[in-house]
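The other protein chains are all here in position, but one chain of the complex has been omitted.
Moving on, here comes chain A:
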Amino acid sequence: MSDLPAGALRVRPGEATVWPGLRTMVDGSLAHPAPALVATVTGIVNGITMIFGAAAIGWSTDHLIVPALAGNHVGRATWWIAAGAILGVSTLRWLTIMVRGIATGLVQHGSQADARRAVVHRYLDLSLAWHRRHPPGQLLSTAVADVDALWLPMIFFYFALGMATMLIVAIIQMFLHATVLGLIGLGLVAAVFGLNLLYQRLLGPRARAAQESRGRFGALALESIEGGQVVRTLGLADRERGRVGAAARGLRDANVSMGVVSSAFDPVIELLPTAAVLSVFAVGARQVESGDMSVGVLVEVVYLLLTISIPLNVISRFLGMMPVSTAGRTRIAAVLDSAETTSYGDRALAEDAGGGAVAVAVGTAVAGNAGPAGLGLRARGVGLVIGGTRLLAGADLEIRPGEIVALVGATGSGKSTLVDLLGRQTDPSDGVVEVGGVPAPELARGQLAAHLGIVSQTPWLFSGSVRENLQLDGHPREHRAYTDAELWSALGAAGADEVVRALPDGLDTRVGERGARLSGGQRQRLCLARALVREPGALLLDDATSALDPAVERDVLAALARLRGRVSVLIVGGRPSSVLVADRVAFLRAGRIAAVGTHAELLAAEPDYRRILRAYGHQGAGDE
């Protein structure tokens, strides 16, 4: 099953828990018709066997137990029928229990897998802006725990379906024996359902509160543990104990308040059938006394009522799971219904614009360059507002094909923000970004990734091997795996070849979770190599050499300089080293592009720029 059939997972949010919940179960059944049908049929047959079971006991009482113990003769056939009926009914019952259980499991786990796929596929589609607002821990919990919660009631769904059938038949049967008995049965069912509805009412908000407390505690615990180093260094252990302890107590109170409700309801619901049996006796005694009813019928009804306590229990538990399921459903719906996906057009970049033909091993000297000239990027009046704060305003910047542009600005001036917009990691609030002359949103899915390389400020690696991190899906435009030679030459250009050679298993060394086994600079170089090996038409480097020592940085910058004319490059970084390889420099100040020009022009015109560039220029040596 590669993708979800349309409509298979309609997740309906809503306050009321029972109906949307039931409809979710029905939707799940429709998506897995074969096991659902088997489960339904066996569920109903199983419910009916309970009636037969009670009838067999009643029949045996009247025709065997009472006469035989009274000393009357009982025919051989009666013995066989009694034993046969009890065993036969039970065989049918355990067979249906088994088949129903297995079929239910198939529907449940199938539905969970469907929902999970739908959620994680959605994660891949949702925009980065959305992702930045949602902590990974929360997304993980929705994909795992919330999906489990959503389909939790499924375990009891077909069971409950059969039990509901059984209840109806049992009550009809009791009415057939005597109207009063029927009324008692009806009263019992009504009481149980009434109590359940009340229970739901009371439990719903408490379940939500508990869920929230759980989330709060989880987030706080994660923060406290991730910040362990700070906690230790600053001696914050007591403060953390206070914060986390308060959250734990909040969770305790929320759970207890749920428990208080169920601790009152559980015994009542459980003992109601006993109350019904006792009433049946009180009423039935007179009818037996007057000869209107046989003892066998009374025993059968008692047995029936005791048997009913099982379905009532099952249905109660099914309904009891609804609040939890609803909580899960609400959060899944929030993901699936979010409209913040990145939209794509249908235009493609010309193959030559994307540097596809620049099939040149970066890092080796290239004589002559007949290849295409890289991919131009352009921001036109681009601005970004997040949560009411303007991070960037009216930015105009052009990176011409094959040109190297440096982006300089103080910390927090918006450099990374602009890089995000140019690489379409986020979409601007106003203005437009053009890639190769095409407005970015008009490009087809995958076009940008195939032609643009981005190295972000915080290096991030997958937990696999170095090779897997470089290969990914292989060459984005030629749809093939990279050769080792290509990998090594990209590593060379990124100054990472020696690093990888020194690793215990070379290219096949596993780098640990997010690359934790490597030092910061090693990680950064692998990220650089990952971008270079893809031979992009344009490269966006967000302070991508910040963790490199000067010698390595010099070599990397030199390799980048050799891309001039073939790949357009934007280098973010305020150090003269990166500015010097650039053809032009853009200077950002407080979310606005203050000036664009050559290094010399900016030095002359912008005192702030001069301050940044000269900050390290100790010996007073300038450009003049």
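One rule holds in what follows: contacts are C-beta pairs under 8 Å (C-beta built on N, C-alpha and C of every residue); 3 or more make two chains touch, one makes a residue touch a chain; residues count from 1.
Please note the rule applied: contacts and distances are computed from a predicted model.
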Just to verify: the chain that's not displayed, which of "Competence protein ComFA", "Cytochrome aa3 subunit 2", "Cysteine desulfurase IscS" or "ABC transporter ATP-binding protein" does UniProt list as its protein name? "ABC transporter ATP-binding protein"
Filtering A:G194, A:G381 or A:G412 for touch with the omitted chain leaves A:G412
Looking at the full complex, which residue from A:A31, A:L349, A:I399 or A:V499 touches the chain that isn't shown here? A:V499
Identify the residue among A:L22, A:V41, A:I65 or A:V169 that touches the chain left out of the display. A:I65
Just to verify: which one of A:E240, A:E486 or A:E535 makes contact with the chain not shown? A:E240
